[in-house]
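Here's a structure for you.
Partial view: only certain chains, each at its native spot in the assembly.
For clarity, chains are labelled A and B in written order, and residue numbers in each chain start from 1.
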Amino acid sequence: MIRASNILRVGFALAVWCGAALAADPLPPEKIGVATAPVPTPHRLYLTDLQIAHITDGVVHIVDGQSFKYLGMFSTGLFGITALTSDSSEMLVASTYYTKRNRGDRFDQLEAFDTKTFALKKEIQIPAKHAMALPYKGTIAPSVDDAWVFIQNATPLSSVTVVDHKAWKVTAEIPTLGCWIVLPSQSNPRRFATLCGDGTLVTVTLNEKGDSATQARSEKLFDAEKDPLFVQGERVGDSYYFVSYEGNVKVINVGGDVAKVEDAWSLVDDADKKAGWKPGGYQLQAVHAATKRLYVGMHDAAKNGSHKNPAKEIWVFDLATKKRIQRAPGSNSIAMALTKEAKPTLYAYDGINLNFVRYETAPELKPVASGDKVGDFAGLIETH
Amino acid sequence: MKWFDEFFERQARAVAQKTSRRSALTKISRALVGTAFLLPVLPFARVAQAAHGGGAAPDAKLDPMNDTHCEYWRYCSLDGFLCTCCGGSVTKCPPGSQASSVTWIGTCHNPDDGRDYIVSYNDCCGIASCGRCFCNANEGERPGYRLSVHNDVNWCMGNESSIYHCTVSVVLGVSGGAG
């Protein structure tokens, strides 16, 4: 009886309100709804946040870099690793679930969130081995044509799960013992390379079905002991630009059967070395192919263990001349990414103030604006 | 006015489901003096805010017409994250979330037109906590035995996913027809 009488009462009250509305123009009754995601721009930023203090509750924050307005989020769960598809239409997430939240049976999934609607588009179970890693670029990666998704595994033994993106099924698990990070090739979408602990790269080439692969190990291309490469590679065609702990650039081509070094040079001169300037951060550099620019987060007085320090400065190099052409304030950057534009904007993530800083890149690199705090334990930016 | 009819029916059902009294619709007058809420950055500021709210001097930055601040007039009984800071709006849930099927209700004074309005606080559900712009206001709030005016429960409770994300503030109408 309670229900019926209340409906009458509510109905009466609403009728009264409606009468009032006509008489004196109060605010009209409103309808609740769900917002439509805004049309993406090149300045839309995706920030992957591990949330270490609440490890099962990872997210990707979606922010408009022009207004720094918060647009929404994707839930990524326990050590979710993330990558935009090459066409930016989906955010790919590999994550781990337990049937009882923190316990029970483990299962892993690859999930695709629609960047147009922010809704979960599709999901598929994958081998329960996905690398529970901080969000480094290349822990998960689409092929350049988005036909394949490559997912780093660690049990801690390394392997790579291959997913046919169109058929949306797992086709293979490729053992890559002692190697880490997927580096897709541009010229051959069924090929990727991976960095190995002995200083070699292993190049994996899948067959057409993606269910078997050949592997070829390069010569030793870097010294993993004395001058390790940061795993954050910036791709231009088939070439990946890496920087090393000691401040050397190495350009490695992954287009062929076997990876090879194309070029190598140093970011630091004798004076820089004396002051201890070295690269540091998580996503610590960015490359823009058209304008031939390399941006690297640097800190001075570097010492054993400072290689993840926030940037004191961001150094700008001309890839043609291999010369430093500018030093800009570092904004405590621990992650940075360029917009995919002919005249790019650089976005840095300040690891101390936990906010985005926008830099114009021309005529020279310059911080121009910063947003409010976003994220708690974030380390990877992607631009739409 | 089809949307309005549907809206009316849905709200009436929702209200009927969760209260055994007409209390939800009772006009509760709003004390305007000293309602200067801080804008908290962290969740625990809910209490800091509540503490400072008591007798704090009005602050020029605290604009009752700014819908990303706790002191926005509609938020007088809102306990949660503002959807306006989470990708939604005052009345719209952020993309990818779902509006709650049941709600609690407040009565808030709109300084712009001098009227008191019934406001429905719908939680938005199904994605991880937004964690931004936490507010905790309690005008007219009552304990759980008056559930329809209680804000210390998860109003995503009736949804397919009851994961709480943020809260919107939807005007249902003028309070008690007094407007």
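The definition used in the following text is that contacts are C-beta pairs under 8 Å (C-beta built on N, C-alpha and C of every residue); 3 or more make two chains touch, one makes a residue touch a chain.
None of these values were measured; they are calculated from a predicted model.
*Asks:* Beyond the single copies shown, what is the real count of each chain in the complex as a whole?
*Replies:* Counting every chain copy in the structure file gives A x2, B x2.
Heads up, the rule we're going with is that only the chains that are shown with their structure count from here on.
*Asks:* Could you give the separation in Å between the centres of chain A and chain B, each centre being the mean of its C-alpha atoms?
*Replies:* Centre-to-centre distance between chain A and chain B: 35 Å.
*Asks:* Applying the document's contact rule, which stretches of chain B touch chain A when the two form their complex?
*Replies:* For chain B paired with chain A, touching residues are 3-4, 7-8, 11-13, 15-17, 19-20, 22, 25, 41, 85-89, 91-99, 110, 113, 115, 117-118, 120, 122, 124, 127-130, 132, 168, 170-174, 176-179.
*Asks:* Given the complex with chain B, which residues does chain A contribute to the contact?
*Replies:* Per the touch definition, chain A meets chain B at residues 2-4, 6-7, 9-11, 13-14, 16-21, 24, 26-37, 57, 59, 62, 70-75, 113, 117-120, 373.
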